[in-house]
Every structure is written in structure tokens, then in C-alpha cells.
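Note that this complex is displayed minus one protein chain, with the remaining chains in position.
Right after this comes chain A.
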């Protein structure tokens, strides 16, 4: 690890600043943030302890002490987060952090523990995903007593654990049942003609009529047809299955039944008419085998048309809307059943839709909370209170509607403020990254490392180079990710490996940043070894029925759903108009006459 530490770590004799800093240091000690700093407990204690005691202070804008945390970036190489702390203790810390943040901000931010992709180690402590983020550091100074301790398991943990278990369930055997069955059937069908040929030879070779050239011709054609069948089966059918469907895939079942029927009837005929009476006409038997291969080729043609070709011509337009944030897309599909269309839509979903970020969903609580508060309804001595409650609520709603409501104003200014903040952070991030990238350059082949003995330059591999230049941009990156609520998706490890990737491929800072400036499609945040995603297809019609106009079905996941509406593509009346190229002529405009 060759990067130098350039900043001087402020010693513990730094002057006490305010209560915020002192409390913050205590809280930092307690919560052991999961990312940037890799210091051990004792180191941290010696650094922060002792100097800062104080009282008072309000929520001033105080930047978090940058230097101590950032210093350690340069020493991070080789340190694996998982190695220092045991997995269970990290999980406890995760749980405790999440509890604390959840109880502090009681608005439902969506269940953070349930995301489509389980995040890696988050870049920051998870408390930073709360809604009111006016002062970055304000909330960290308050300590909260939660109902659970480090060692208890709350309900949320149970649900979270069960969801994690769901996502990482062991490989289901059901996934492979269908393909295995059809594979066996296909193999059996392929070997049947060979069996037809070989059985007479093995059983009653002497009794067969000799069959010269015509048989050999048939052998050749049989061999080539089998070869074609084999290759096309491999190309079309031997692919790993992409999805398990809730009901049988009708066409595939049809084809398998057809193949089975064919082969069974051929065997039946063969058994009764050839094996029993020990048929002597070998040429006829060979011709029979060839006809079976022809039939199999035609079945394969049928399979190609039914499974692959029929849905290519677009016939319907599907509108897919995500229920949580309204992201929508339109897709054109052909004639499919509902379940196949659902699989197709999900394929497109993973690469088209921006990733679902539960932290971005809610209006700030300050705006919404003022709606129905402040009204008390007194009943003036009426004894019949049968419909009193509805009358009360109706009165409250009417009163609230009549009251002058300025929440739209607040929403507008809040949005503008948020946007301004994001832009400011983004500017800082871009500048920091640009500067960071100027610190390294690629070593050309003709330059030797010992070019100038006065300034020996250490040669680094991409990983070390990435770690070296990560330090100056880390803070700006952290702040930007926190402002855009993206920090669950990007751990420090992932940022460094992305940086390493960009350096290796000679990318510019802008190319490095594109991953963080726009929320990418869900595929970008997938784990590599996922066991599969669990989606539920909710539909009023049986899912094997074909798409038609006005059909609505939804694909539900644990915390959001995609609602799909089907409309047919309009029929096009295409007319023709021929224009002679010589007919393009122009004149000046006619004299116009105006009366005054």
C-alpha cells in the first residue's frame, strides 16, 4: 500500500467546540458507523476521549470532523470489513442502528430492511436516511432509548430475517422439473430411430433380407436429419430456464404431449408389426425410421413457431406502472398468455425502470402533518349519538377543506430547497472527483519506473491506485449520496471497486460519476449470486389465458407492485399517394387586396 497519509490528524488536545461535537463523539463511539472509518475501538477512544465536554448548543450547522475519519482511508487497503468484526455482532449493530433510526422518525419510510437487492455494507450509518435532513449532523447528537436491546430480537428483525431467507432460499427443484422431463423425452425420441434400426440387426440378423444401396442412401439421409435435429434442439431448447411460471406453460405441454404421442404410437406399431412377426424387409424398417425422424423435424418446426415466432409480431401495448412512485413504461408485445407476458415484462423491468428507492417516496412530515390537526368537535348536548362519529369526521373534513391550506407553498419551497442542495453537493462532488483523477496517470510502457532517480514513483496496480485517490473524494461522495438518499445502494467497497474498474478502462471522471448521478436500472444493483426473485402475479383471469384488450394484472413484490394494463395496438389503414417529382412548382403569392 503506497499511498501516503497527507493530513495531520488532530490530536485529542483540540479545543472543545460545542455540545454537539461532544455528544456526537459519544454517539459515534457507540454506534460504530459501518463504513468509512476502520479504526478499532481503542484507537477511537484515545482520539476522541477526554477533550470534549460541554453543555449547551443548539442545532448549528457544524460539519462533521473530516480529518480523522478521512485519514484512515489511506490505510484501508487490505482491510476487509467482514474480517474484523464477527458477522453476528455486525448484524446486531445493524439492527440496533435501524431501530434507533426507525423510532426517531416515526413516519413510515418504507421498510428499509426489505429492498429488492439486499445492500452491501452501507456507506454511512443508516440513520442518515431519515426525512428531515436539514442539518446533516443534527440528529446524530440525540440519544434515544429504544425498546429493544442489542440482544433481543424484535418483530421487525423476524420479518427481515424471513425475507432474507426467502430471497436466499435453497435452489428449488421445481425449477428444473419441466426442463428435465422434456429433456428426457427429447433424448428418448432421438434415440428411437437408432433403436428401430439396431433391434432387427441384433435380434434376427440372419433372417433379414440383404439390402444394399438403397438402404445405404437411407442411412445417409437418416444420419443428416438426426444431426440437424440434434443441432436445432440444442439451439432452441437447451437453455437454462429463466422463470418458473405459476401454471403450466400450455404450448410446451402441448408439444411434449405431441412428441410423446408420436413416439409412443410409432413404438406401438413397431412392436406389433415388426418385432412380433420378425419382419424381414429391412428396407421398409429403415424407411419407417426415416419417417419418424421426418415427423420429429416437423414437430420441431411446430415448436419453433409456437414458442418463439408467434409472439414476435407486436399486437398489444402494455402499460407498466410501478405503484410506489409512478414510474411507467410502454411496451409492445405479441400474442402471449398472461404468465408469459408477465415474465417478459419483468425482464424489461430489470433493465428499464430506475431502481426503487423507498427513501424518496414521502412528502416531508412537516407538510402533511398539518392537515387534520387543530380541530376539536364538541357535541352540544345531543343524546342520539348514533351517527355522531361520521357526523364528526365529516364536519372535521369540511372544516379542514375550508381552512386556508398553505401546504402546497411549503411543498414548493421544500422542493426548491432540496434541488438546490442536491445541485450544490453535486457540484462539489464533480470537482472533487475531477481533482482526484488528476493525481494519477497511467504508466506508459516506454516509461520506466526508474526514469528519474530523484523522484522515485511507486508503481501501483489498479486497486491500490483506486484506494489512493478515493480519500480526497470520499467526503464529497458521502454527502452527495446521503442527500440523494442513495447510500444504501453504494457501499465503500463497491465505490472503490467501481473506481478501480474505471481507472483500468481509462474512463474520465464523468464516466465514473454516471453511476451515482442518475439512479440506474435495477439490474445495476443486483447481487451476483442471487437465487431468484420472488414475484406474485395477481390477476382476475386465469393466467394461462391470452392477452386481450382491457386486461389488467399486477406483479407484486413485497413492498411495491407493477400494474400492467393491456391495450391492443390500433389497426392501421395505410393508403398510398404518388407524387411526381416534377410536380414541385412554386409561384409568388397572389396580389392581395385590402380595403381600407
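Methods note: a contact is a pair of C-beta atoms (placed from the backbone, for glycine too) under 8 Å apart; a residue touches a chain by one contact, two chains touch by 3 or more; residues count from 1.
The criterion applied here is as follows: contacts and distances are computed from a predicted model.
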item: The complex's invisible chain, by UniProt name, from "Tax1-binding protein 3", "MPH6 phase", "ATP synthase subunit delta', mitochondrial" or "AP-4 complex subunit epsilon"; value: "Tax1-binding protein 3"
item: Contacting the left-out chain in the complete assembly, out of A:213, A:390, A:518 or A:594; value: A:594
item: Where the unshown chain meets chain A, residue by residue; value: 587-596
